[in-house]
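The complex appears here without one of its protein chains, the remainder shown in place.
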Amino acid sequence: MSVLTVSGLAKSFGGVQALRDVNFTLAAGEILAMIGPNGAGKSTCFNCINGQLRPDLGSVTFAGHELIGLPPRRIWRLGVGRTFQITATFGSMTVAENVQMALISHHRRTRAPWTLATRLHREEALALLDAVGMRDQAERRCSVLAYGDLKRVELAVALAHGPRMLLMDEPTAGMAPKERIALMALTAGIVHDRGISVLFTEHDMDVVFANADRIIVLNRGELIAEGTPAAVRDNPMVQEIYLGAGSMFGAAAAGAHA
Amino acid sequence: MLEVQGLHTHYGRAEILADVSFAVGAGEVVALLGRNGAGKSTTLKSIMRLVRPTKGEVTFLGERISRLDPYQICRRGLGYVPEDRRIFTDLTVVENLEVARQAPRAGAPLWTLERLFHLFPNLAERRHRSARAMSGGEQQMLTVARTLMGNPRAILLDEPSEGLAPVIVEQMARAVQELKAEGVTIVLSEQNLHFAAVVADRAIIIEKGRIRYTGTMRAALADETVRATYLMV
Partner (left out) sequence: MGFYVVQFLTGLASAASLFLVASGLTIIFGVTRVVNFAHGSFYMLGAFIAYSLVKTLPLGPTGFWVGVVLAALAVGVIGVVMEVTILRRIYQAPELFQLVATFGVVMVAKDAALLFWGPEDRLGPRAPGLNKAIELFGSRVPEYDLVVIALGFVVLGLLWLLFNRTRWGAVVRAATQDREMLSALGINQKLLFTAVFFLGSVLAGLGGALQLPRASVSHQMDLSIIATVFVVVVLGGMGSIPGAFLAAVIISELSAFGILIFPKITLVLMFLVMVVVLVARPFGILGKPVPDVGEPVQSDETLTRLPSALGWAGYVAVVALLLAIPMLLSEFYLVLWTQVFIFALFAASLHFIMGGGGMVSFGHAAYFGLGGYGCAMLLVRAGLPMEATLLLAPVVAAAGAALFGYFCVRLSGVYMAMLSLAFAQIVWSVVFQWSDVTGGEDGVNRVWPSPWAKDRVVFYYLTLTLAAVGIFTLWRLLFAPFGYTLRAGRDSPMRAESIGIDIRFHRWLAFIISGAAAGVAGSLLALAKGFVGPTWVDIPRSIDALMMVLIGGVQTLVGPILGALTFVILEDRLSAFDYWRSAFGLIIILICVLMPKGIVGSGRALIGRLGLGGGGER
């Protein structure tokens, strides 16, 4: 049973075809990685799904709803959570308040004029922070957090409305190797517990191969390969256009310097 | 060639660098390693005076540069390649390069457009196109090429492999090796250990704004404690 169905997605920018006829599905509880060279159309594809962009053709259905034409905020209300490549948190608020903000929105109380915002949905927020291991930093301001911790806060915010699917754009960009693995392991654990599906893009192949149930590969706007991590890794076409000789990830590098 | 002594940098009240000191010899490739927020980029920016250190001295070719403006530092032959590319998207590829052109410099390789296009063939095909239309990998190459237009004797290279496809990272590594062969001194900050392992002679590991380890790249990779404690692989 698929949660997300992308079919016939196409988008061009001023004559450049960024996406052409992209089709894939995401099953319930599945972790799907989207990889491909820079400029292959990953971001475009992502933005068509999350409502930032409107594709020229095609359809994206999520749990029976057509997403094309909906603004991002409506897509969120349908149960899609997001994290960003470059962390986007509310810098003037504390960690807890960031999560509370998402909860305030979820409970449709953004127009409340009088109650103090810091007192709303606090327990719920702390529970979410607990899940990502950030409870002890709940009262710190987001602008002073370490990068890896910000990523965890983002995850907690993305989980606030109990989403059925998470879209994660390069979730581990800018992190140290061990942190990357840890963050993705944390994510994988949470989504498995809650039955959430995940679609993520990533350049770190160590992370991709360790966590993805399935991988799709984009190149020049087209889906050129799809399959299990092992199958994609051994696909000669994928090696040529994207993975390279393998010196830039995992086992090969370790071997080279052993 | 480049000597950093007792560098302290603050953002507001937060201390980002504490007493960072190291020296880089001519022709060396040194990698600053450490996790995000450890202070790698800030170190490079502090050397370039794009952020103002609160304390510390930087000397380049025997001259104290820690009181100069960034443009003066650049004109002394120290180039800087930023982490987030920052190409001029309204300009064509050639214009991007021309903006950074400086007079030939004694003791440094002389770069012409043709030589740069030879180093980065992808750029040649797009020389009169707007830089906006380029992919992330091509933009990264353009940033490096742009800095080389100043004929630097040394360059500071901030996260050259970040956000690039493995196949592009391999090209980048080859370019860095060619620069080294030309005699350009390079200090790079890097998270991608695979990349650093391929290009760097020496490793400096920074954590929480302090230098924790200095040694050859080979030794750093071989040292189990270093790997486990700082490199986190």
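As written, the chains take the letters A and B, and residue 1 is the first residue of each chain.
Everything below uses one rule, namely that a contact is a pair of C-beta atoms (placed from the backbone, for glycine too) under 8 Å apart; a residue touches a chain by one contact, two chains touch by 3 or more.
This structure is a prediction, so every number in the text was calculated from the model and none was measured.
Student: In the intact complex, which of the presented chains make contact with the chain not displayed?
Tutor: The undisplayed chain, in the complete complex, is in contact with A, B.
Student: Identify the residue among B:Q5, B:T59, B:Q102 or B:T214 that touches the chain left out of the display.
Tutor: B:Q102
Student: Write down which of B:M48, B:V184 or B:A220 is the residue touching the left-out chain.
Tutor: From the options B:M48, B:V184 or B:A220, the contact with the absent chain belongs to B:M48.
Student: Taking the full complex into account, find the residue in B:E63, B:D90, B:E125 or B:E178 that is in contact with the omitted chain.
Tutor: Result: among the candidates, B:D90 touches the missing chain.
Student: Which parts of chain A are in contact with the chain that was left out?
Tutor: Touching the chain left out of view, chain A contributes residues 50, 71-74, 76-77, 82, 84, 88-93, 97, 101-102, 104-106, 109-118, 120, 139-144, 157, 160-161.
Student: Which parts of chain B are in contact with the chain that was left out?
Tutor: Contact residues on chain B toward the absent chain are 13, 48, 50, 69-71, 74-75, 80, 82, 86, 88-91, 95-96, 98-102, 146-147, 150.
In this text, only the chains that are shown with their structure count from here on.
Student: Spell out the residues on chain A that touch chain B in their complex, using ranges where they run on.
Tutor: Of all residues in chain A, those touching chain B are 16, 36-39, 85, 144, 146-148, 170, 173-179, 203, 205, 240-249, 253, 256-257.
Student: Which of the residues in chain B end up touching chain A in this complex?
Tutor: 14, 34-37, 133-138, 161-170, 173, 191-195, 197-198, 218, 221, 231-233
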